[in-house]
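All protein chains of the complex are present and in place, except for one that has been dropped.
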Amino acid sequence: MINIAVLGAGRIGKIHSASVAANPKARLVAVADPFAEAAEAVAKAFGAEAMTDAMATIARPDVEAVVIGTPTDTHVGLMLKAIELGKAVLCEKPIDLDMGKSESAAADVERLGGNVMLAFNRRFDSTFAEMHRSIQAGRIGEVRQVIISSRDPGMPPAAYVKSSGGIFRDMTIHDLDMARWLLGEEPVSVTAVGSRLVDPELLKPYDDYDTVMVVLRTASGKQAHINNCREAVYGYDQRVEVLGATGMLTQDNLRPTTMRITTAEATDAREPLLNFFLERYAQAYRAEMDAFIDAIDGNTPMPTTVRDGVLALRLAECAVESARTGRTVTV
Amino acid sequence: MINIAVLGAGRIGKIHSASVAANPKARLVAVADPFAEAAEAVAKAFGAEAMTDAMATIARPDVEAVVIGTPTDTHVGLMLKAIELGKAVLCEKPIDLDMGKSESAAADVERLGGNVMLAFNRRFDSTFAEMHRSIQAGRIGEVRQVIISSRDPGMPPAAYVKSSGGIFRDMTIHDLDMARWLLGEEPVSVTAVGSRLVDPELLKPYDDYDTVMVVLRTASGKQAHINNCREAVYGYDQRVEVLGATGMLTQDNLRPTTMRITTAEATDAREPLLNFFLERYAQAYRAEMDAFIDAIDGNTPMPTTVRDGVLALRLAECAVESARTGRTVTV
Amino acid sequence: MINIAVLGAGRIGKIHSASVAANPKARLVAVADPFAEAAEAVAKAFGAEAMTDAMATIARPDVEAVVIGTPTDTHVGLMLKAIELGKAVLCEKPIDLDMGKSESAAADVERLGGNVMLAFNRRFDSTFAEMHRSIQAGRIGEVRQVIISSRDPGMPPAAYVKSSGGIFRDMTIHDLDMARWLLGEEPVSVTAVGSRLVDPELLKPYDDYDTVMVVLRTASGKQAHINNCREAVYGYDQRVEVLGATGMLTQDNLRPTTMRITTAEATDAREPLLNFFLERYAQAYRAEMDAFIDAIDGNTPMPTTVRDGVLALRLAECAVESARTGRTVTV
Partner (left out) sequence: MINIAVLGAGRIGKIHSASVAANPKARLVAVADPFAEAAEAVAKAFGAEAMTDAMATIARPDVEAVVIGTPTDTHVGLMLKAIELGKAVLCEKPIDLDMGKSESAAADVERLGGNVMLAFNRRFDSTFAEMHRSIQAGRIGEVRQVIISSRDPGMPPAAYVKSSGGIFRDMTIHDLDMARWLLGEEPVSVTAVGSRLVDPELLKPYDDYDTVMVVLRTASGKQAHINNCREAVYGYDQRVEVLGATGMLTQDNLRPTTMRITTAEATDAREPLLNFFLERYAQAYRAEMDAFIDAIDGNTPMPTTVRDGVLALRLAECAVESARTGRTVTV
């Protein structure tokens, strides 16, 4: 049994706590949050101890691994502390909103030989994972083009927009990681365009966008396209397509059920999409935690690393620059 | 060039005339209808001569083949006349509403060696034909179950109901032929139930139904289910499924386009189905005529025969009896 | 917290134990099985006490409700014992393979006011439940026809066939319940045909079938069709369609993922279906347990009852008779 503490008792901390509790190889020993009540609530629900001090939680001798689900600006500090004490780490993305700090943290982790997994949850979605396996297995030959459509159900609140780092760093970054993973090669150039079509007034002060398109190109010429919009009235839209030399992979969005209704007005109509990431990626969050625990248990390399986090963030930075300058940016 | 005359200038006569005109191996020489104006209109549209006397049209020395699209009670007389004069015949179904007269006509045709094709248009639909070919090619192994859903967009007019011979003889008969064709074996038993759910008042006087289910069984135990309803608000519903020992075939209904609309209320909604048989089977009517002309041209057997008409009608008669008596009827 | 014991530590007992353990309103206090090792394994996995004597387990003062997942011939005895002691019961179907014994047990339960839910798991599948809700909400008007396709991935072992009671009592019974539930009216007549197409040698000695079709009719004329086959090479096929006066409901089978592969040979190909009921109805089993616990907790009527079990079994008996006699059987 691997003893795990979850740092942060917010929305994502609760999900990670449940995943730890459900995994037969792990025990949730503690849940830490400066808001004692939040920590209590989550800890109690899963039979763990509530803590308010994250550093003290990491330092507990009975804690072998920590899951970092705290605010972004605390990620690096907690991660490095845990590494120093020899604990395995599953850290929510991003490492940090600042590129320099992220690179430096990644370098530190690598120098110290830290056992850190960065939480790119989408890679653990059963469908996307099967697409990746199918590519690796050669079912569609060499990858040529990856098309990613990724749209949120609605604009985030103003407070979120203010501190998000902008759509490329906050939203597109998931798709940039997905593109890297499916292309199987590092992109060498990034081209991006951005528009304010949903809520121009909210976004203009931050020079941010709500509707963007990105094109990536690898050294061998493989291409990826990403389109994002902060608002899709029909729900959280998450689609990926991969064209290879001998075939193509596609997939469908998920709905609450598979029911279709046919009436005089329309036929085969399906329900709206699952509304947002917690619902859409419920299975992926569990599989992500299972992969983290399996890597510790089997003493195998983490499936995703801080390096992945740095590389995705660098692509996001390139997209920001490309959208601003109207030039293709070399990574 | 095969010279063809079309008898009957109604809805179906017009379609057959167009199909003859479009076939490069055939020439439409005459269109006959007692209503001179109707005959004129169709004849003119396709560059043929208008006639009012069907028998005289058959007798024309320049007519090699006739297409019978006249009222049902004239089918047998015209067909036998044409055979007598050595003309090939494409005859609309049914041969006759009366079982005895149909059997006797079929026997006459066979005795005289008449070259007659009965117009089971659905067999020429590109999708159903591909399903049949796939079965023949062994793509799903031995057939086990055939499921046919076939529903009209709305109740026919009262006058039609009065003379249609009832839902089994008028509507189910198409599905009985489809079942025979896809099963690849003759059904030996028929079980049917009927209800009046759409318009009981209209149907009760005729002891007719608007909603029926039929189960067929062949000697080797293959099974077919048919469900019919006179009213499907979403359009003309035509679906077939075949379960075999090593696979299953299914197909979709057709819509005007492949567009799907996704909104806050529903996702992937498609358009209503094509409304009725003339639209749904437009391609099948052309392919049926092409098959008729090819059989004459190549001197090969007709793809469907009066015998098929008799066998389908016999199954319909069994269904009528089964629905009335509540017993499985042996064919 | 409601204290629950699970009787039977086999495949289904394990699933029910996990569902109890996962429900925040309930506590799994004991798991009983005459095979001590099986009881131990399941009990340990979910933090409960292992027992070997079912009757003693029911009698425990700390047990408020029992889940009966033992062999069929023990159902009635355990159920009545639990009722006598005032415990709520979730009992696996069937009540008993014998119609008389089932009726008598149901009468006893009703006379004693027993709080018993019969485990018709499919009603708790999210898609089928949404279809039922949509019908109730009037989204497709009055129901006219229900079409149920239900096929197993492969023949059960010979030992199972011997004691199953035959395909109608063992397999069709689930669909008969589904038909009753979706029709919203009791069927008054049953017509069935059966064939031996998959493994005639195995089945002939038991006068059993592997491929059947059933037609049901209610007093008002609503109809349902069921087709079953013991073998579908593509997986566990579970489909339902409901035609109403103003629309139609359909749904899709489930696959492991939503991935589609498109190659030179075929386009949009999906994965084989989930192989069997434990995978296909994983969500339904959890929802079924949640409904049981909610009914106890809220002191509301059980969503399914022993009466449902009797009525489904009676329809199965009628199907057996109809297939044997070739007559429509009045319920």
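Note that the chains take the letters A, B and C in the order they are written out, and that residue 1 is the start of every chain.
What we mean here is this: a contact is a pair of C-beta atoms (placed from the backbone, for glycine too) under 8 Å apart; a residue touches a chain by one contact, two chains touch by 3 or more.
Note that the structure is predicted; figures quoted are calculated from it, not measured.
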item	value
Chains in view touching the one left out	A, B, C
Among A:Asn3, A:Thr52, A:Ser104 or A:Ser195, residue touching the chain not depicted	A:Ser195
From A:Gly13, A:Gly166, A:Gly247 or A:Gly309, residue that would touch the chain that is not displayed	A:Gly247
Residue of C:Ile261, C:Met289 or C:Val329 in touch with the missing chain, whole complex considered	C:Ile261
Omitted-chain contact residue, chosen from B:Thr246, B:Thr300 or B:Thr330	B:Thr246
Footprint left on subunit A by the chain that the document does not show	142, 144-145, 147, 149, 151, 189, 191, 193, 195-198, 211-213, 215, 217, 220-223, 225, 227, 229, 231-234, 237, 241, 243, 245-248, 326-328
Residues from subunit C at the interface with the omitted partner, ascending	233-235, 253, 255, 261-273
Hidden partner chain, residues of subunit B it touches	24, 45, 126-127, 130-131, 134, 139-140, 246-254, 256-264, 268, 271
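Criterion: only the chains that are shown with their structure count from here on.
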item	value
Most central chain, judged by mean C-alpha position against the global CA mean	C
Mean-CA-position distance for subunit C and subunit A (Å)	39
Residue numbers of subunit C (touch at least two other chains)	246-248
